[in-house]
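Just dropping this structure here.
Shown here: the complex without one of its protein chains, the others still in place.
Every chain is named by a letter (A and B) in the order it is written, and numbering of its residues begins at 1.
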Amino acid sequence: MATLWTSGMQVCRALPRLCAIPTIQRGRTVRLMSTETDALQIDVDSKTGVATMKMCRPPVNSLNLEYLTSMNIALEKLENEKCKGLILTSAVPKIFCAGLDILEMYQPDVERLQVFWRSLQDVWLRLYGSKMATIAAINGHSPAGGCLLATCCDYRIMAPNYTIGLNETQLGIVAPFWFKDTMYGVIGNRETEYALTLGVMYSTEEALGIKLIDKVVPQDEVYTAAQEKMKQYLKIPEVARQLSKDMMRRETVEKLRLKREEDVANFKNFAIRDSVQKSLGMYLEMLKKKSQQKK
Amino acid sequence: MATLWTSGMQVCRALPRLCAIPTIQRGRTVRLMSTETDALQIDVDSKTGVATMKMCRPPVNSLNLEYLTSMNIALEKLENEKCKGLILTSAVPKIFCAGLDILEMYQPDVERLQVFWRSLQDVWLRLYGSKMATIAAINGHSPAGGCLLATCCDYRIMAPNYTIGLNETQLGIVAPFWFKDTMYGVIGNRETEYALTLGVMYSTEEALGIKLIDKVVPQDEVYTAAQEKMKQYLKIPEVARQLSKDMMRRETVEKLRLKREEDVANFKNFAIRDSVQKSLGMYLEMLKKKSQQKK
Partner (left out) sequence: MATLWTSGMQVCRALPRLCAIPTIQRGRTVRLMSTETDALQIDVDSKTGVATMKMCRPPVNSLNLEYLTSMNIALEKLENEKCKGLILTSAVPKIFCAGLDILEMYQPDVERLQVFWRSLQDVWLRLYGSKMATIAAINGHSPAGGCLLATCCDYRIMAPNYTIGLNETQLGIVAPFWFKDTMYGVIGNRETEYALTLGVMYSTEEALGIKLIDKVVPQDEVYTAAQEKMKQYLKIPEVARQLSKDMMRRETVEKLRLKREEDVANFKNFAIRDSVQKSLGMYLEMLKKKSQQKK
């Protein structure tokens, strides 16, 4: 029922091209030009200092190395330019973000696999530890890495009739400790254990019930509700808000910082196991069939 | 109101006989023959790999040294035989498990007292850290050590109109840190503090309210509901499920492993205090009177 998606059957095995450094300009309609044009749309409201990062990589905003690299560059720039707030949302219908691109993990180039994982760590470090007030406007399904992005934010608003969760075990893989820590920080120990061991995908309503998300509003109000909530965050004196957030998250952030390479090695060794590759292969096969049936 | 029970007024002071190694055979009706015949009924469903461990030590399934030893041997065997799931339940009417046999603690042989405590640690280490998916089918009252067994499991289903809780303080004794850690992992810090300082026995409904248990079903559906839930656990690729569970619990398990002998000494020194012995004596006296009134 609950699934991870992948964006297609082909994947570039090369190491990532150096991305053109994206330019972020202040104004309502300026966009970040990334390596994948328009895949990451970033608008900065010059009045409020609030950036909107819209994921637009059809069909499911899956996170491959190039996309994560774009995110990292964008997040760094927003931080450097002293943006005050960030709203993370999707431009793809019915999908917030489907998480990691499985093709990065299936029959991988081991070198690239490790670079891929480090870039995911980087996104997490930047987003979870951001000085900006961050709000996830979850306007579509949000499994696995999508749930991770959402739980990194300070606040989560979601539309009805979608699903969200860390469903890694359903594919035979295991969320790393910092996924777990992020989830723990939001829903506590018991619910995290339940969610992770069973790979639970929660409906919007269930997610609200366990406080995995903070608010439910109709689909077409998700973004404006995020803007409204952002005003509340920006009313708080900025340094005090940042220091308070840092006090809550520093320990968790430091834990990964200290274990980055150990975590990369763990991931790599796990991903290349025969059993895991077999699981991923079967899963991709299933997706292929599904996709063909639609045609 | 809330109480610990003990199984009788007599207790063997000898060190435990070496238990005959129990044989677990696969099939619906095979039972573990332990030192106390039929006290621990174990059936393994050869199709599903799910074991059912039924406590049957009337009147209240109290845990003395011999019984804990049987449990340890059984848990080890089930683990070795790669059983996938374990349903823990009771064959005694209205009682899931009343916890530690107070006679082990009252006027104890100090040598045996320490062996007793180590065997309890062993049961906890095996059950809390089990690779099997574990479900407590709580079909009766579940105070103290009974609550511990239940909270060690991955999931808890309970029948209405019973009580559950760590009520140690009501008897003048203190739950050790790993009881506390187990409870904390299920209901969080605030509720654990409240539960432990006051020795609260929660009704089934209250227990559901604080998520000490996961589900309430009528008495005669508890076991089948556990079997149904088990199917969900077994659908998850096994290694991923086990690694996720281990990630959640390893730290708590290690904490006891590193402090076992310190914990044994603490328990022993506390249990032999005059004030504690007096409390236990009064409590046993009360139980005796209750029992005589019934006759």
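The criterion applied here is as follows: contacts are C-beta pairs under 8 Å (C-beta built on N, C-alpha and C of every residue); 3 or more make two chains touch, one makes a residue touch a chain.
As the structure is a prediction and not an experimental result, all values here were calculated from the model.
J.: Which one touches the absent chain: A:67, A:184, A:223 or A:270?
T.: In the complete complex, the chain left out is touched by residue A:184.
J.: Which of these touches the unseen chain: B:190, B:235, B:257 or B:288?
T.: B:190
J.: With the missing chain put back, which residues of chain A would touch it? List them for me.
T.: Residues 133, 154-155, 184-188, 211, 214, 232-233, 236-237, 239-241, 243-245, 247-249 of chain A touch the chain absent from view.
J.: Using the touch rule from the top, list residues of chain B that touch the missing partner.
T.: Residues of chain B in contact with the hidden chain: 168-175, 177, 180, 188-190, 192-194, 196-199, 275, 279.
Heads up, the rule we're going with is that only the chains that are shown with their structure count from here on.
J.: Overlay chain A and chain B by their C-alpha atoms and let me know the rotation angle in degrees, rounded to the nearest 5.
T.: With C-alpha atoms aligned, the rotation comes to 120 degrees.
J.: State, to the nearest whole Å, the distance from the C-alpha centre of chain A to the C-alpha centre of chain B.
T.: So the centroids are 40 Å from each other.
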